[in-house]
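All protein chains but one are shown at their positions in the complex.
== chain A ==
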Amino acid sequence: MRGAFTYLRRLLLASIACVLGAAALVYVVDPLQLFRSSPRAFYSDDTRVQNAGLIRSQSFDTAFMGTSLAIHFRQSDIDRVLGVHSLKLAMTGSNSRQQSFVLEQAIDRGARRVIWEMDDFVFVDAADIEADPYLPVDLYRRTAKGIASYLFSAAMAKESAFTLVRSIPPLREPLSRAAPYLPVKFALADVDDIYALPQDYDVARDYNANKALASFAYITAPSRSRFLGEGYGYMAMVRHFEQDAFGLAARHPDVTFDIYFPPYSILQFVAMRDASPETLKIVTDLTAHIAQRLTQLPNVRLHDFRAIKAVTHDLSNYGDVIHHSPVVDAKVLQWLASGEYRVDARNPTASLDDLKAQVEAYRVPQ
């Protein structure tokens, strides 16, 4: 009996030692660069977590925000075309609560300009940021709970151990090369590669008219068309816009906001027109409201790329009905730089009216 108690005590003490050892390892290696920046750090595509460290460790004057529509931009391209020192913080599938929260952190750390790719669906009703299980707000705020969740984490301990092994000179090169093919998260050597298409990516294979039309057929099938309007409610979306987007821009008059509506393919709106007209009405009413409100703010420049026919009607630019190829990313940066499609405060719905006419007239290729 006494022996078993001794073993039990040993087991529990050894477990405590392991937990503390793992926490010490995470603190020393600091894979997120939450405590100190490191020129030899590696990065993760898990942007909801990675952003907390990027905001702490990178120097920047411009924050870039968006959803998967903006995911394949490269920081270096943004810097080159717009003449800024940017930090890309776009998060796939993010909502306006998450985006606004992360942007606020970036502004607090020195961002003087925000470039914001704004989808209508980011304003759908979702959990409040304090109750959001997917964005570690305490980690961003560096509260005791946030720091503890970082240090006492098996996932971070695993990443730290891998980073440590990778720092051994003979292993550094082969493990760095192999990292993207291994089940580790911190595998990217260059901050530019965070959630961007690999340089050798076969764009034509994944962005072409066949894929866009197949996606259109999929989402408009009678059995799935109800998903087109899932979560869309005009009043709730306006409320979230006012709180998260308008509120953020109004709170920071010294920060310049370049906000743009991305160039979805025309099929996105035609799908709503054909399968869920009530959703199309919500979207157009909401973006009219957004345009009217944002153009009132002197620190906001609103750009609308949704009615640029040469891009949105050329289905070879798309992988589905909304996601465009990197070729379009480059154009978006050019348009932002030139201000060519900036919404005029005197006529804020002009481009929306264009878009409505295009949607009305468009016939899907058979």
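Heads up, the rule we're going with is that a residue touches a chain if its C-beta (ideal position, glycine included) is under 8 Å from a C-beta of that chain, and two chains touch if they have at least 3 such contacts; residues count from 1.
Throughout what follows, contacts and distances are computed from a predicted model.
> Report the protein name recorded by UniProt for the chain absent from the figure; options are "Glutamate synthase (NADPH/NADH) small chain", "Fe(3+) ABC transporter substrate-binding protein", "Lysyl-tRNA synthetase-related protein GenX" or "Probable alginate O-acetylase AlgI".
Listed in its UniProt record, the absent chain's protein name reads "Probable alginate O-acetylase AlgI".
> Quick one: which of A:52, A:70 or A:157 touches the chain that's been left out?
Result: among the candidates, A:157 touches the missing chain.
> Which one, A:24, A:165, A:214 or A:357, makes contact with the chain that was left out?
A:214
> Who touches the missing chain here, A:180, A:339 or A:365?
A:180
> From the list A:10, A:172, A:226 or A:251, which touches the chain that is not on show?
Checking each option in A:10, A:172, A:226 or A:251, the one touching the absent chain turns out to be A:10.
> Using the touch rule from the top, list residues of chain A that touch the missing partner.
Answer for chain A: residues 1-5, 7-8, 10-12, 14-19, 22, 133-134, 152-155, 157, 180-183, 198, 214-215, 218, 223, 320 touch the chain left out.
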